[in-house]
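Let me begin by handing over the structure; questions about it come next.
Note that one protein chain of the assembly has been removed; the remaining protein chains are unaltered in position.
A and B are the chain letters, set down in written order, and residue numbers restart from 1 in every chain.
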Amino acid sequence: MLHSDRLFPADADSRAVARRLYAKIKGLPIVSPHGHTDAQWFSGNQPFPDPATLFIQRDHYVFRMLYSQGVPLEKLGIGQARIEDPRAAWRLFAENYYLFRGTPTRMWLNFAFHELFGLEQILSPATADRYFDTIVEKLAAPEFRPRALFERFGIEVLATTDSPLDPLLHHQSIRASRWQGRVIPTFRPDPVVDPDFDGFAKNVATLGALTKEDTSTWKGYLRALRLTRERFQKLGCTATDHGHPTAATADLSASAAESLFAKIVSGQASAEEKELFRAQMLTELAAMSVEDGLVMQIHPGAFRNHNQKIYQKFGRDMGGDIPTRTDYVHDLRPLLNRYGNEPGLTVILFTLDETSYSRELAPLAGHYPCLRLGPAWWFHDSPEGLMRFREYTTETAGFYNTVGFNDDTRAFLSIPARHDVARRVDCSFLARLVTDHRLDEEEAVEVAQDLSYRLVKQAYRL
Amino acid sequence: MLHSDRLFPADADSRAVARRLYAKIKGLPIVSPHGHTDAQWFSGNQPFPDPATLFIQRDHYVFRMLYSQGVPLEKLGIGQARIEDPRAAWRLFAENYYLFRGTPTRMWLNFAFHELFGLEQILSPATADRYFDTIVEKLAAPEFRPRALFERFGIEVLATTDSPLDPLLHHQSIRASRWQGRVIPTFRPDPVVDPDFDGFAKNVATLGALTKEDTSTWKGYLRALRLTRERFQKLGCTATDHGHPTAATADLSASAAESLFAKIVSGQASAEEKELFRAQMLTELAAMSVEDGLVMQIHPGAFRNHNQKIYQKFGRDMGGDIPTRTDYVHDLRPLLNRYGNEPGLTVILFTLDETSYSRELAPLAGHYPCLRLGPAWWFHDSPEGLMRFREYTTETAGFYNTVGFNDDTRAFLSIPARHDVARRVDCSFLARLVTDHRLDEEEAVEVAQDLSYRLVKQAYRL
Partner (left out) sequence: MLHSDRLFPADADSRAVARRLYAKIKGLPIVSPHGHTDAQWFSGNQPFPDPATLFIQRDHYVFRMLYSQGVPLEKLGIGQARIEDPRAAWRLFAENYYLFRGTPTRMWLNFAFHELFGLEQILSPATADRYFDTIVEKLAAPEFRPRALFERFGIEVLATTDSPLDPLLHHQSIRASRWQGRVIPTFRPDPVVDPDFDGFAKNVATLGALTKEDTSTWKGYLRALRLTRERFQKLGCTATDHGHPTAATADLSASAAESLFAKIVSGQASAEEKELFRAQMLTELAAMSVEDGLVMQIHPGAFRNHNQKIYQKFGRDMGGDIPTRTDYVHDLRPLLNRYGNEPGLTVILFTLDETSYSRELAPLAGHYPCLRLGPAWWFHDSPEGLMRFREYTTETAGFYNTVGFNDDTRAFLSIPARHDVARRVDCSFLARLVTDHRLDEEEAVEVAQDLSYRLVKQAYRL
């Protein structure tokens, strides 16, 4: 199921180079600076649940594909606190596993099935029960507990993504424990920065209560954000993350920003004012990053909850988020004109719009000292997508304005698979440069190491 | 002129896989669910006309390229009921045949020249007359009549594209004949749905007359459309087709829709109201599809008749239609929020904007159960274009949210060539997945068969 040459170039020369490059980096530790695992797994260290919950219910890559082919979400246990009949859901998954041919999801799953659970035949109706039973049995063993897997995976550092309202108790508990695993939070202020976020007004009030600041005033609100960033930093946080609908930034005068905030907290703001507020906040947060050194990640361009009925029935993150066109050149200019040349600032840009790679992102990152390019993201962190990222950005931005790989996942068991895919694709890209004599092989080894390990630590200040 | 390995990957391993895959599917019947052939050819079964009329005058791929290099359309017989001097036009074509190097048009033509007419040297001034005489001679033979070619091509079903005002007499006549060829109509209501269509008001009135409904009222108009769909279905129709300038859809209240229709039939509607009407009609037609089971095809994004002088002199379809950017995410949302989760509905999306493949179309089709992706279309149903379609859609939507190949052609003789190119490209793509160990070869065989034959029948309910 897992050939040792998978994802390497087809021609013999390049394949041989890719093999040699990969051999040098496959054993490097995993640095995962951006993801959505749950700190509680590592504080509590309880066994993972049954296979259906673990691999289907928690992975929107999996259930969105099944849903697209007419499988009702209810039959997959979506929306259920506990899947009623995990084996039935698993069998349904197995019947439809052929749908994933050609997708990265299948590569990640096969990797976990084979490497972790020792399963060697592809998942199908015939093997469904054997899979289920094997996984259940293994998950019960101590070496499949979260901390043991963390160590087995060779993870050097793992960042979660956290609300400013999160007390980070599990992070505290991890640090208080004797366990040496480095799990750190990321400051993701969307719930208190995006007026369209569910419960925004209440969130802002809660932020005030948590920080003992009057967040109904602009200055109190900003102070509350600063204090919360400090609290995160004490628990190892080195980065912030911002998931806005667009890349819009603004650079209002202090008084205009204050008036806008008043309008926002009044609940009377128009759609345009809300967008302007998000835009202004990116610039305010950049100012804070200049002060406190937190690295900024901007993840724009998802149309959230596109499928209204699914959202109403099942809530967020149900596979209905769809990418949109994103304009970085005009949208980022206010922030960049204010802070783009600041020596201490790092802003990592992500995109769901691949057309921006060569047209906007690589030219911007190839000029502004504060900018770095995040890796191919979400729909695009796949073999073809990762390869396109390199093909479309390297010639203008080089390798050294990029920051290694982000797995960006809730699916903890897929982390080694995802990094492995990224490393293989990078080695294949580099092998091609070696074979057509754009790079010497010894330089390529150095670049491969930088892309797998060094650049991510440098960019995220880890 | 036609190497048996054409379009297969260059490296030896992948090429060998591609050969084996192709051997398994090359003989499968052709299913052509979307095209622009003329039912009269198969009802009348008369010989095709001279080579210039057949290959130049009727193929805008051919004459647009010649025109782009300064060949006057008049010299190619464009706009003439009957080409005055077909041999002169043919010689002019032969002189300029080098212009088609690297284009799919040349591949399709070479295939027909070689496979059908036994011509083995490339078309050039030196071979022009031999080509002309050979083709004239062969076209006169009984085995070159439309029905004989239909059978020789191995066509299982061929769909035409038809106006709701068309009495479909030729379709009736085909069904009434003893000939077994399956030629079916497609319901393309643009002439009565698009207020900018030539003669729209008259068309709506004619629709009323044909159906004995009062199409000056909203309800009568909708009933007339339903009745016409029924009439089409009785002649084998399984699908509708909608060629709108954008992908805009709307979901107005019944009364708002009724008022809008009144404004439209008054002839006083603004450009925005016309666009809104087209948008609303896509949703109305989706509602009808939910009822009667006709599969919907949406083909948006062509700027029609861009070259005004050519349009004024020669009319529509003269090579002056140019693709534009298309936004599926926002535009389709009203329709999808209304009917996107309907189990019985199938909507097949096409695009002329390749940037939408990975950003919009694959994510949408990888989530909504009603959506499927039509193949690379028009300017993009070429070797590079078909390959990009797979590279950009498979990882997010998989193979099973796609529907096989559409030849979309008026050029009947090019049908086998076009399907052959698509099959070869799919086999090459699959071969690459096999060679880099993303797919087993036996799975790839199954996928190749699905892409060539099974999926199109399933999606179009054939």
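The definition used in the following text is that contacts are C-beta pairs under 8 Å (C-beta built on N, C-alpha and C of every residue); 3 or more make two chains touch, one makes a residue touch a chain.
Please read these numbers as outputs of a predicted model, since none were measured by experiment.
Contact with the undisplayed chain is limited, among A:P191, A:G208, A:G236 or A:G340, to A:G340. Note on the undisplayed chain: of the listed residues A:L207, A:A362, A:A422 or A:L462, the one touching it is A:A362. Looking at B:H36, B:H380, B:R418 or B:R438, the residue that reaches the missing chain in the full complex is B:H380.
Screening B:A39, B:A89, B:A159 or B:I310 against the full complex identifies B:I310 as the residue touching the chain left out.
Annotation for chain A: contacts to the undisplayed chain at residues 9-11, 13-14, 327, 329-330, 333, 336-337, 340-341, 343, 355, 358-360, 362-369, 371, 391-392, 394-401, 432-433, 435-440, 443, 446-447.
If you put the missing chain back, the residues of chain B touching it would be 2-3, 5-12, 64-65, 67-70, 98-104, 107, 122, 303, 306-310, 319-325, 352-355, 379-380, 382-385.
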